[in-house]
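Only a single protein chain was left out; the remaining protein chains are all shown in position.
And then subunit A:
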Amino acid sequence: MPGLSRRAMWAPYAVREALGMTSTSPIVEVSNLRKAYGVRTVVDEVSFSVDEGEIFGILGPNGAGKTTTVECVEGLRVPDGGRVRVAGLDPVADHAAVTQVLGAQLQESELQAKLTVREALELYAALYPNPADWRPLAERLGLTGRLNTRFGVLSGGQKQRLFIALALIGNPRVVVLDELTTGLDPRARRDTWEIVEDVRDRGVTVLLVTHFMEEAQRLCDRIALIDKGRITALDTPQGLISRTAGSTIISFTPSAPLDDADVAALPALASVENKDGRITLGGSDETVTALLSLLARHRITAHQLRVTDATLDDAFLDLTGATQ
C-alpha cells in the first residue's frame, strides 16, 4: 500500500513541521550580522544559529554588542548588513508575523506603574491572536499572590517573573531573555534559573543574553562568546572550558621546596604561580599525574592538595584575552 506508507512517512513530519517541531532548520539564524551606531561598529559579522528546543547563550562583557544582536533578532533594530531569520521570517519586514513566534523580555523596560499584575497579563494576552491562558502561567511563575499588586511596587524578582510571563503569553516558539537576572539577589536568581529551565522543558527555545558565567554554565546548551562585537568562540560550556589552556587547576603546599625546572617540565602546563609557598598550577589531567609522580620521587608531601576544573569564568577571561 504505497499510499499508506507515504502517509505514515509524511504526515507526522508535516504535522511536526506545521507545529514547528522539526529540528531540520534552526529557529533563529543570524549570518554576517553587522550593526553600527554612527562610526562605531557594535556588531561585526556575527553568525550563529539556534536550534529548536535549546537554551542558547550569548555571553560577553558589558558593551560587547549582545543586546544589539538580539534586538536585531527581535526586529527592534534594522541591521546594517547580514541576514536574520526567525522561524524563516525577517524580523523587520515580517515584524507582525515574527511577534507571534517570538516573545521577549527586554533589558531595560517597565510597565505602567499603576497597572496591576492581573491587568498586565490580561492586556498582553489580548494583544495576541492565540494567547496562553494567563492563570496557569501566573501560577507557574509564582505571581498568583501578586495579581492585584501594581507594577510599581513589585520587587525586582517579581518584575522579572512578570516579564517572563509576558514573553510567554503569546505562546511563542522562541523567547529572548536579556540580562534576566541582573540586579536580582542570589536567591531570586536561582529561582529564575529554574523558571528558564522549565520554559525550555516545555519546548520553547530560549535565547539567553547574560554576562554571568555561572548562569551561562548552568543553563546553556551552547554559548556564543561575544567580545567587541565579534564572536570569539561558540561551543558547549564544557567545550569552551576544555578548550582553554589550563582547564584543570592544581594547588598545594609542598612539604619541601620543589625544583623550578622540574615543575616547568611538567606536561601540558599552562601557568605556574607561587604565593607564600603555595603553588597553583594550570594544566590538564596529564599535569596532575606527572606532578604526583614527581612529588613521590622526591618524597615530598603535597599539603592541602586541591584539583579543580576551571570554570567558564576562566575560559571566558582566557578567550576574550582579558588577562595577559
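Quick note on the criterion: a residue touches a chain if its C-beta (ideal position, glycine included) is under 8 Å from a C-beta of that chain, and two chains touch if they have at least 3 such contacts; residues count from 1.
Criterion: contacts and distances are computed from a predicted model.
Colleague: One chain of this complex is missing from the view, so tell me which of "Sn-glycerol-3-phosphate import ATP-binding protein UgpC", "Rieske domain-containing protein", "ABC transporter permease" or "Transcriptional regulatory protein YycF" is its UniProt name.
Modeller: Options "Sn-glycerol-3-phosphate import ATP-binding protein UgpC", "Rieske domain-containing protein", "ABC transporter permease" or "Transcriptional regulatory protein YycF" narrow down to "ABC transporter permease" for the missing chain.
Colleague: Can you tell me which of A:100, A:242, A:280 or A:311 touches the chain that was removed from the display?
Modeller: The missing chain is touched by A:100.
Colleague: Which one, A:56, A:124, A:212 or A:316, makes contact with the chain that was left out?
Modeller: Within the whole complex, the residue contacting the unshown chain is A:124.
Colleague: Could you pull out which residues of subunit A are in touch with the chain that's been left out?
Modeller: 74, 76, 96, 99-100, 102-104, 106, 108-112, 114-115, 119, 122-124, 126-130, 166, 170
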